[in-house]
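The complex appears here minus one protein chain, its other protein chains still in place.
Per-chain residue numbering starts at 1, and chain names A, B and C are given in the order in which the chains are listed.
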Amino acid sequence: MSVSVRFRQAGSWLRSPNVAIGGAITVAFVAIALVSLVWTPYAAEAQNIPARLRPPDAVHWLGTDGLGRDILSMLMVGARTSIAVAFVAVSIAALIGVPIGLWAASRQGTLLDEVLMRANDLVFAFPALLIAILITAVFGPGAINAIIAVGIYTVPVFARLTRAGAIALWPREFILAARVSGKGAVRISLEHILPNILNTLVVQATIQFALGILAEAALAYVGLGVQPPMPSWGKMLADSQMLVSVAPHAALAPGITIFLMVLGVNLLGDGLRDALDPRTGS
Amino acid sequence: MISYTVGRLMSLAISLLLASLAIFLLLEVLPGDPAQFMLGLNATPEAVAKLRSALGLDAPLWTRYFDWLLGLLQGDLGTSYTYKVPISGLVIDRIGVSIPLAVFALLLSMLIAFPVGIIAATRRNSPTDVGIMAATQIGVALPNFWFAMLLVLVFAIGLRWFSAGGFPGWQDPVQALRSLVLPAVALALPQASILARVMRSALLDTLGEDYVRTARAKGLSRRQTLWRHALQNALIPVLTIVGLQFSFLLAGAIIIENVFYLPGLGRLVFQGITGRDLMVVKSVVMLLVFAVVVVTFLVDIAYAMVDPRLRRVAS
Amino acid sequence: MATLEITGLKLVIGSSTILKGIDLSVERGEVVGLIGESGSGKSLTALSIMQLLPPRSQVSGSVRLDGQELIGQPEPALNRLRGARIGMVFQEPMTALNPVRSIGAQIAEAIRIHRGGNQRTADAAALDLLDRVELRRAGVAPDRFPHELSGGQRQRVVIAMAIANGPDLLIADEPTTALDATTQAQILSLLDRLVDEDGMALLLISHDLGVVAQRADRMAIMRGGEILEQGPTLPLFRALKHPYSRALLAAARHEPRRPLQARSAAPPALEIADLVCTYKRRSRRVFDRSREFRAVDGVSLAIAQGESVGLVGESGCGKSTLARAVLGLEPVRGGQISLGGEVVSAGLGPSPAQRRQVQIVFQDPFGSFDPRQRVSTLVGEPLHLFGKAAPVGTDRRALVERALGDVGLAADAADRYIHEFSGGQRQRIAIARALLIRPKLIVLDEPVSALDVSVRAQILDLLTDLQQRLQLSYLFISHDLGVVRSITDRVLVMRHGRIVEQGQTARVFASPTDAYTGSLLAASPAIDAILMRRAT
Partner (left out) sequence: MKTFLAAAAIVGAFAAQLSAVPALAQVRTDVNIGLPLEPPSLDPTAEAAAAVDDVLYANVFEGLTRFAADGTIVPSLAKSWDISPDGLTYTFHLHAGITFHDGSSFDADDVKFSLDRINAADSLNAQKALYASIKAVTVVDPLTVKVDLSRPDGNLLYNLAWGDAVMVAPESAANNKVNPIGTGPFFFRDRIEGSTISLEKNQAYWGAPARLDSVIFKFIGDPTAAFAAIQAGDVDAFPYFPATEAIKQFENDPRFRVVVGSTEGETILAINNAKPPLDNVKVREAIAHAINRQDIIDGAMNGFGVPIGTFLSPANPAYVDLTALSAFDPARSKALLAEAGATDLTLSLKLPPVDGYARKGGEIIAQQLAAVGIKTQITNLEWAQWISEVFTGRDYDLTIISHVEPNDIGIFARDGYYFNYANAEFKRIISELDVTADPKRRTELLQAAQRNLAENYAAGFLFELAKVGVENAKLQGLWQNQPTPATDVTAVYWEP
């Protein structure tokens, strides 16, 4: 955590290969997801059972799945699901976790701080995937509940990180200066603390986003993600993994896609951290 | 030290009490009647009612909560609705798989991560470092269920070096360990990647510390400095991650347990949820939370052993 | 042959040239002082001798130890030299020791790495070394860990390691900068004694002219990677040739010219009666009430309108806590504070109106500004105290520019970010921020401690000038008696949360009544006093 981060030009970020590659992959996936809103090669849910398990060719670039659906189209729409679930989950978690962290830090050492942080620890103590499964079992599977299940574990991450960052800042002299100017805790948290830990939070959000994509895939893999006919990567993987020797394209495509997306986002997060952190940056 | 420990334990007890309440209430709103589920499609309503009362499901909410809690305190986890056997017995069997698997995976993860992280840190920005960092990125990004499938494909189906899954029991320890190899590798690789990265950055941090320069000024070589001074300090953040990973591995391996059909704790709860064996779900989740809390506590104590600064605060 | 002989030493790191050809030598038993401000390259000269340079460094020239060339030596050979024939003491004792190993083990390691032998003999030798650096008589056992020791004690451990193998050359890089004045004097005396006893050569690196003037046989003045001039200490001081060297000395001697203040009849800007501030020391026991630590323990003082009062003490004496309590940044446990004649509410802290009467300038010119905001926002921040009545738009801008003008900065500074300014400029901006709302009292918390000598003089001049023009009152907090002497009317000496002595500045400096004040004064003499004493 560093406060004395200097502003760097976007150009210098791009010079980091991690940011360039990771950013390119991430942007490509987001673009694909957006394109899928208006266009996919075929309708993602359109079945053509006689044409099932076709290997990749000029008609179906990535072949077809067990119901004769176009895998490329499904992956494109699946990108939308993955990105949307992970993005919304992480955003909501940040919107809840960051204020909690800021609040706890501004009351550091008080009972409130203690209670908030103990509650955080408690959430951490629950086995994550099991509770996600339990949540979907209680409220039924679907995108919203996948978001809740992924998000609930991300809240404490943000709360802890924010609190740690904010606590390091509170004794700093520029915060004292703001207090001398009569500013209250809320105002200082928003005007001075938040902007100065934003870098760290953005980097963490990126990493959580990647984890969110993996978590969504895992939930979908056990059948608790978005519901058919909406395609999702994890479900595609679960549906087709036995086919690995009959129709390897169907089994490998979703796995490689998940891998690439997570890799891209992680690289981006890593690169951003290096670029934004003066200790590791050049 | 003792009074400090007592204080910590009291706050742990309160946390656990809250956790038990959360679990209990969450399961109360879980739709689906266990009795109806167990009796199947052709059951008569009277049979269902009978089973409900036999399971104690018709008692009031708070009675059931306190009964359960009192049982837990006495070490009685209740009886499984499905298997009709005491849950403690089930849990002991599952722990015999889950803990060895978690320990195995964690050891593997450390065995890979420590040397790799150290090499990367000492050769910072060299091609070796860049290569290792790229490899860890791949390790982190691989969905472990997919990776597990590839492992099975190559090493179980293709090469037949290991069985594709299952657990033969501890009567034959060699076979038992063999059956845990692939799952442990599948679990360990992503964890090792994370741990290697943590190791590297922790080591880079300590290698930049003043006392490392002091050690070099004393005439220690780079290698001696690394082993005698940097590593012990770098272990402090690494320990945190190891603690978190152990907790994760203990209960978070459900999907891997499914892929390798291992009778582990995670799958026990998973089956409990789908089979509405609520007693198993609440007791085992509670046990897992307890385990995580205990591990965290042990990690705190391990800190004090590594770091004398904490030793004094704690005493 | 000189123990250390540096000729034409050049150092390039990456693409920037750090050292541009250094020639320097140190004889056996000689103390050579190397003087320079931050960035002059003096520390990297030391690291070049040790060959412990950052990656991507290219060294050329020659560094000889007893005639043996060090540059280009293979690592193993250098490892045999480091710690054995060259010992080094660093600036920051708080971080120079491995926190997780006992000090005895760390000293013993320095012995065993070079002399081998078993652990027992090394431990015995370590114990002797603790004795030599006077830690044993302070009751510091070898099984203690660094965090259990004070800064001065830690520095003694570092020195023990550096001299463990009886080196020919000892390099001390700012060995006392991070220490309090009294400790500083003790450490320097220790080094003196050890050099005498072992006949080592000592290269003493410092930014403090006083330290070098007091201890060095010869000295060299460095700037921008070059040695400007060098020679025997006393003659050189008398006949400094280079303009920079002379400016440096002038700055060290500098005292702002300040006419005597006319006492005003207005109520005192600040009045403190029996102030108590406490910290909770977190108890780890369950049923135990947490213990209190009295940082400020019954302090009373008053500052008249237009008066400048110094508050002096070593680190941990409570002076900063006192300052913060005045500003409402610390809870007050007992006693009362009055600002402009009005008592500050103990529960609520100062009202906005009271807050408008007092502002603060902090020590660290880097940490006192939010790096993400423009100077105009930063300087204008105290306007928040006016609430809705605060000026906006061009009015606000005009106020900010006036404040920047007050401290000698151009109006366009308002549009820049803080990292674009040097340390001295930042401190000016900090003063501008304090001035903006024209408070009656400004608390200056070590405002020049982090600055180089030459910059320090300018800031002190500025402060004096502002006080005259704007009829300000100052509460000037410092550990450095020299600074306080030049800028205050009265001075208070603080120790362990209490005021041990107070009086007119001139009187206190001339004839301190308290023994502690006396030792403080003795530990940090003015440079002319040093030179005079050494000349005789």
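In this text, contacts are C-beta pairs under 8 Å (C-beta built on N, C-alpha and C of every residue); 3 or more make two chains touch, one makes a residue touch a chain.
In this text the structure is predicted, and so the values were computed from the model without any measurement.
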{"item": "Among the chains presented, those that the missing one touches", "value": "A, B"}
{"item": "Contact residue for the chain not shown (choose from B:Val130, B:Ala164, B:Ile194 or B:Ala302)", "value": "B:Ala164"}
{"item": "Chain not shown: contacting residue from B:Gly32, B:Pro115 or B:Pro173", "value": "B:Gly32"}
{"item": "Options B:Leu21, B:Leu70 or B:Val85, residue touching the unrepresented chain", "value": "B:Val85"}
{"item": "Chain B, residues in touch with the chain not shown (by the definition above)", "value": "31-34, 36-44, 47, 50-51, 54, 81-85, 90, 93-94, 149-150, 152-154, 156-167, 169, 258-264, 267-268, 271, 274-276"}
{"item": "Residues in chain A touching the chain absent from view", "value": "45-47, 49-50, 52, 66-68, 137, 140-141, 223, 227-229, 238-246, 248, 252, 256"}
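Here is the rule we use: only the chains that are shown with their structure count from here on.
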{"item": "Whole-Å separation of chain centres (CA-atom averages), chain A against chain C", "value": "46"}
{"item": "Contacts with two or more other chains, residues of chain B listed in rising order", "value": "none"}
{"item": "Chain A residues within the chain C interface of the complex", "value": "3-7, 172-174, 176-183, 191-192, 195-196"}
{"item": "Complex contact set, residues of chain C against chain A", "value": "324, 327-329, 352, 355, 359-360, 362-364, 366-372, 381-385, 417, 419, 433"}
{"item": "Footprint of chain A on chain B - complex, ascending", "value": "11, 14-15, 18-19, 22, 26-27, 29-31, 137-138, 140-143, 145-146, 149, 153, 201, 204-205, 208, 247-248, 250-252, 254-255, 258, 266, 269-270, 273-274, 281, 285, 288-289, 292-293, 296"}
